[in-house]
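Note that one protein chain of the assembly has been removed; the remaining protein chains are unaltered in position.
Letters A and B mark the chains as written, and numbering starts fresh at 1 in each.
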Amino acid sequence: MFRARSPWVYFINTGSCNGCDIEVLAIQNPRYSAERYGVLRVGSPRHADVLVVTGPITKRMEDRLTMIYDQIPNPKAVVAVGSCPTSNGIFDGGYSLTGPLDTVIPVDVYVMGCPPRPLNILSGIRTAAKMLDSKRKGRGARPTARFDEAMSKETVIDPKFRSSDNVPEAGR
Amino acid sequence: MAEVNDRGFAKLKVPIGPSHPALEEPARFLFEVEGEKVIDVDYEIGYNHRSIERLCQERPFSKIVYLVERICGICSHAHPLNHVERVEDIADIEVPERAKYIRTIYAELERIHSHMLWAGIAGEEIGYHSLFMYTWREREKVMDLFEMLSGNRVMHGCNKIGGVKWNISDEQARSALGVLSYLDTAADKITKSVLKDSSIAERGKGVGCLSKEDAIRLGAVGPNARASGVAEDTRVMCKYAAYGDFDLEPQIAKDGDVVAQALVRLAELKQSIRLTEELIANLPDGPIQVEYGEIPPGRSVGRVEAPRGELIHYTETNGTRFFERIKIRAPTLANIPSYVPKFLGCQVADIPIIAASIDPCFSCSDRVTVIKDGKRKIVSAQELKTGRI
Partner (left out) sequence: MIASIIVALVYAFVAALLLQGIRRIVVAHSQFRKGPSIFQTFYDFFKLMGKESLTPNVTSPLLFNLAPILSVASMLFAALVIPLAASTSAVGAGDLILVIYLLAIPPIALILGGSASGSPYGAIGAAREVALLIAYETPFIVAMVTVALAAGSFQLTTISATAWITVLPLAAIAAIWTLPAAAAVQPFDIAEAETEIVSGPYVEYSGPNLALLQLGQWLKTFLYASLIATVFFGTTIYHFEPVINLIIQFAIIALLVSAFIAFWQATTARTRVTRVLRYYWTIPTMLAVADLILYLAGVRYMHFLFGWAGL
């Protein structure tokens, strides 16, 4: 019951256009005042309950995203904000995307819109927070990377681009 | 982990990003710090690369306006504005005066909301949450205005080739003027608090300085360059849309530090509010869009002053429904090199505010940076065309 009242949010941008990001940030402002529901933006994924993802998943952010997801202690929930993480949105078919989000990590709440309105995002976060109680608690230490290790890892992109096989010759 | 140098300071490698509370967007900075002092910095962008330029070649051009709108959610008017102006330039489409004015109104409102957003984010970066709360509360008024005019807070979908989609009724114009006069007093209050507050002065004065020489040498654009005294404003130089009808002065400051950046942006905020009021008052009558026929083959390059600086679009058509090539040079890409002189020798505490000081927009900038096997690779034009990179 306490989980629904204090969802701490870690917010990650995986290639979003900023439109959703500014609306996610806007939930903190006095008009939407997310703190009245205990929604707090935290800087470390270790403190978070809810992971908010904006943007289609670019190839370079994919492994960061899974690392961040692993660092969040159980129980945790994932909110996909905007059309991009839900369905790749307008960027669908781009060679540098691996999304949608639910092919990378399990998603609990989808907030649609391009971008969704702040109150919808807030409501999505609260819905996810209410789902936390029914989630697996999870005990015991699983080895995870430190936050700075996850961040300073060198990016190595595997040349497994899907588009190399099926992209037509410049579309005409 | 930490090696100790001869003066007894531990050298630490501090990664900031790609996901970090100070950065709204993925980009990675690797700082080498000695105690609290930054002695080296390396940056890496490209986390946001969404293959937009390639998608622009794959889709019919009626869809591209929406795609370029989603390059960046904060400059969601500057990109499509530049794009449609390029196509109109190629096809020699004469846009009605009213459409030009409406485009300019949106562009100036976007500058207002973007600069207020920046002031709030800058407050957040130096740990001044009240400034963030105040500016973002007032910014909601601009978002409401956008919603009233176009139906969406962020993605306005206002531009189309040959004009604009949403007209402005008299009633809307009247209530917009009311909001603008409210914003004018809010802008005054923000300026006053930035100027008077000693804790902002403590965190901003002399932090992240960029000299005028460096700004020119490193090709800084927009408010970042103007804060260093470079009087360049694309609105004044290019006179695109309806800017030719108005006299604008580039707002400049001398010091190039964070306070100067803030003052330039706040002066532009005031200037934009006044300009929007003038635009609405002088809104000409007439149609808002014209029909157009085939787009002939051709090429056009043009500049637009986005809130972050000079935005360059290069557009090439080939007579079909598809573009031959669209190349976008976003202002942040030009501003990123100026990070290096700003960061060197600064304190760890100043990293977030310096990072925010150029008002970075990495989603605009991440066009192509291919990193394979951890090494930078040069991409040939043929590879780019076929997508095999």
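Keep in mind that, in the parts below, a contact is a pair of C-beta atoms (placed from the backbone, for glycine too) under 8 Å apart; a residue touches a chain by one contact, two chains touch by 3 or more.
The structure presented is a predicted model; accordingly, all values stated were derived computationally and were not measured.
Visitor: Kindly name the visible chains that come into contact with the excluded chain.
Guide: Computed over the complete complex, the missing chain touches A, B.
Visitor: Given that one chain is not shown, which residue among B:Ser62, B:Ser211 or B:Gln347 touches it?
Guide: Candidates B:Ser62, B:Ser211 or B:Gln347; residue touching the omitted chain: B:Gln347.
Visitor: So one chain is hidden, and I want to know which residue out of B:Leu81, B:Val164 or B:Ile200 touches that hidden chain in the complete assembly.
Guide: Spelled out, the listed residue whose C-beta touches the missing chain is B:Ile200.
Visitor: Applying the definition given at the start, please give the residues of subunit B touching the unseen chain.
Guide: 1-2, 10, 12-15, 20-22, 33, 35-36, 123-131, 133-134, 137, 197, 199-200, 202-203, 347-352
Visitor: With the missing chain put back, which residues of subunit A would touch it? List them for me.
Guide: So the residues of subunit A touching the unseen chain are 2-3, 5-6, 8, 29-30, 33, 35-38, 42-44, 46-47, 49, 71, 73-75, 137-139, 141-149.
Methods note: only the chains that are shown with their structure count from here on.
Visitor: Would you mind writing out the residues of subunit A in touch with subunit B in their complex?
Guide: Subunit A reaches subunit B through residues 12-23, 25-26, 28-31, 41, 43, 55-56, 58, 60-61, 64, 68, 89-91, 93-97, 114-115, 117, 148, 151-152, 154-157, 159, 161, 163-164, 167-172.
Visitor: Using the touch rule from the top, collect the residues of subunit B that touch subunit A in their complex.
Guide: 13-21, 24-26, 28, 30, 44, 46-52, 54-55, 57-59, 66-67, 70-74, 76, 117, 121, 132-133, 136-137, 139-140, 143, 153-155, 320-322, 361, 363, 370-374, 385-389
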